[in-house]
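The structure is given below, and queries will be raised subsequently.
As you look at this complex, bear in mind that one protein chain is not there, while each of the others sits in place.
Entry: chain A
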């Protein structure tokens, strides 16, 4: 990849931002990159970032596909809460909360309910034609209420070792949540890029009417992506709940939809739909989580955390904006005057 292509890549600025955050952390805390094995488990700051960022990443993967279809899914946080509430109430209601069978039933039922919720979102958007932001706002609001009903307004604390594994266990020394995130990410990437799903999703996102006339079944596609989004939200909800060993209808997954949308946008996928990048979303989710870690390592007071986060996000968005990119392009051209072939694609339209 030559310098010009590297600069124009959508991933360039998010990756730079991630590296800058890493360096800041390294300066503030020299042991930032060190990994150690304790009791056969991997520990270290990077592992913490991966583990804590897993729920956001998982949701952001589903969100990427939804956004690629010109949609948005605001209900993911509520779905997190519902999944956690369902799983915990089943475990608590069972005579053997510690058995693997109980936990398996709880997880499966939670995921099935999420599938139904996703179908509902997809139905509203694809069949009834309601605008996605409104359609998913319904479940965003009603979903928390439903979770409250399931938990009967209580915080359901569960003491079930198998359930705890999902959020805080280890497989071969690696946190289970990280493994789940890797599996979801890889599955989504393979499913969309190895099949024609990605092409059709992008096509519907860019031009729905042309896609319809070309015979694309956009209705089915939309229902699929919203269902997948709810499914990944439920998995994230189970991880969060398991990590806290409690289902809190009010706070589980609160505002996680915003982090997920942010991760997608930082990753370079346009909210206008169309071309998407799962790799970008991965980097975006890591940037967001590293940011949270940085706040602690650098010792920024908790009350300033949100402001700091906003500043970094603003910086990333500025760097990605077309205007800034054009300015950078002019600057690079002035450096490399006389060297042809450095125009942006936008100007490359030939009459």
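Here, a residue touches a chain if its C-beta (ideal position, glycine included) is under 8 Å from a C-beta of that chain, and two chains touch if they have at least 3 such contacts; residues count from 1.
Keep this in mind: contacts and distances are computed from a predicted model.
Colleague: Looking at what's absent rather than what's present, what does UniProt name the missing chain, "aminomethyltransferase", "YeeE/YedE family protein", "NADH-quinone oxidoreductase subunit C" or "Sugar ABC transporter ATP-binding protein"?
Modeller: "Sugar ABC transporter ATP-binding protein"
Colleague: Could you tell which one of A:41, A:164 or A:275 touches the chain left off the display?
Modeller: A:275
Colleague: Which residue, A:104, A:210 or A:327, contacts the hidden chain when the whole complex is considered?
Modeller: In the complete complex, the chain left out is touched by residue A:210.
Colleague: By the contact definition given up top, give the residues of chain A that touch the hidden chain.
Modeller: Listed in rising order, the touching residues are 194-197, 199-200, 202-203, 206-207, 209-217, 221, 274-275, 330, 333, 337-341, 343, 345, 347-351.
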